[in-house]
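A single protein chain has been removed from this complex, and every other one stays in its place.
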Amino acid sequence: MNYILKNLPERTEKPRQTGFTMAMDKGMSPREVEDFIETCGNYVDIVKLGWATSYVTPNLKDKINIYQQAGIPTYFGGTLFEAFVVRNQFDDYRKVLDKFELTFAEVSDGSIELDHDLKCDYISKLSEQVTVLSEVGSKDAEKIIPPYKWISLMQAELDAGAWKVIGEAREGGNVGLFRSSGEVRSGLVEEILTKIPFEKIIWEAPQKAQQVWFIKLLGSNVNLGNIAPNEMIPLETLRLGLRGDTFDHFLNLESLQS
Amino acid sequence: MNYILKNLPERTEKPRQTGFTMAMDKGMSPREVEDFIETCGNYVDIVKLGWATSYVTPNLKDKINIYQQAGIPTYFGGTLFEAFVVRNQFDDYRKVLDKFELTFAEVSDGSIELDHDLKCDYISKLSEQVTVLSEVGSKDAEKIIPPYKWISLMQAELDAGAWKVIGEAREGGNVGLFRSSGEVRSGLVEEILTKIPFEKIIWEAPQKAQQVWFIKLLGSNVNLGNIAPNEMIPLETLRLGLRGDTFDHFLNLESLQS
Partner (left out) sequence: MNYILKNLPERTEKPRQTGFTMAMDKGMSPREVEDFIETCGNYVDIVKLGWATSYVTPNLKDKINIYQQAGIPTYFGGTLFEAFVVRNQFDDYRKVLDKFELTFAEVSDGSIELDHDLKCDYISKLSEQVTVLSEVGSKDAEKIIPPYKWISLMQAELDAGAWKVIGEAREGGNVGLFRSSGEVRSGLVEEILTKIPFEKIIWEAPQKAQQVWFIKLLGSNVNLGNIAPNEMIPLETLRLGLRGDTFDHFLNLESLQS
């Protein structure tokens, strides 16, 4: 710790089940990954190699190794799973996970139509091989999923073996949990939380306003995902009430000034 | 290749005449350039040192050399050409190109008034010395150029010796080919393509929505420019239908599942 500030909200430590941050790497070089780990290694719990960027990333194995050496697991974005499935190459996908010695995988249906029982079968099968994150929500701005449906989808996917479920946004933050304006669909989030334990959900929140919204509603130790690497340090200050946006939220003046 | 996915759209290989990507470097350090080349060297065909950033960039020669060693030509943004011309320093400009051993140059009139015959003279003269890219379109949001005029300007510049013509946007993507909302002026693009071969045009498309639009209209191997270095890997996935935005576009389910 660089200096002591009293009465900060408590943060969980690694390995975290809550207060968990998933960062999105959309094509960093190995040296950029080293820099990222040096600066944010204590704050990043898992790294998603965004959508199918792994297909076009040179030295993929080296890059994954750098993360693994630092104790940070990586996984391929759900769009890659979908790209294999839509081509009838699911078995190939399982081999790719082994080839790169990955211990996590994501199952999603953001870009393809997938019968939900079949999706749960994929979760089930993959969870014998790796730890599965499953993503709920569509990348299609036209497809509105009502709250009760989000809940039953999430529950079924957890029951099928998913470790955690991810509430879908897109990298730009325009669909799924968010209105096209970027605003959070707040009623939806509140209703989901009446049924699904909050440690089981990772909320995708690429934009600062979304991060602020979730931290104010769910506290410092909400699980957040799709965070850009250069927004990890700023996010950590938001979680601690050390940035203007959440400064007031965590102040309890009586305790502070006693 | 990190793994095999069936039925991906075909991409051209270097040296490319189509499927060409021009990246915009607006002030990277030499080490950042090295990282960029390591990750994106196979995807970037040419690098523009944005507008007149070369004037204030230290170690310019070293930086150009790093690109050249990797077989990636660089050139100065058109605004620099204009800055020399407006000062009656065209001869100095030619000497600067020689001093830095550049093999490409851009001729534009986005910020200055330039009689079109005179612009074509500059293209002609410079094309004896280097390979010329010429840019059509104004940076001025007020100046609307009708489609027939875009076509005749582009044709005249190709006739004068330009290797390819660039459809102007600005770094932020607000003018020229785009409405102030960032939306592509689609009728304009379609009309231009009835007359000018698509391999002769580089479309400036700094924003993701613009890249998606051109890829959907003109295919994986459309020539695109003004791409931010950290958007090169994401762009490559868009070209291959491996990101949500273009995922559906390249799916031919019959062929995929046979």
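By written order: A and B. Residues from 1 in each chain.
By our rule, a residue touches a chain if its C-beta (ideal position, glycine included) is under 8 Å from a C-beta of that chain, and two chains touch if they have at least 3 such contacts.
Predicted model, so just to flag it, every value in this text is computed and none were measured.
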Missing-partner contacts on chain A, residue numbers: 1-7, 31, 34-36, 38-43, 208, 230, 232-234, 236-237, 240, 242-244, 247-248, 251, 253, 256-257
Residues belonging to chain B that touch the chain removed from view: 26-32, 50-60, 79-80, 82-84, 86-89, 92, 96, 99-100, 110-112, 139, 170, 172
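Quick note on the criterion: only the chains that are shown with their structure count from here on.
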Distance from the mean Cα position of chain B to that of chain A, given in whole angstrom: 34
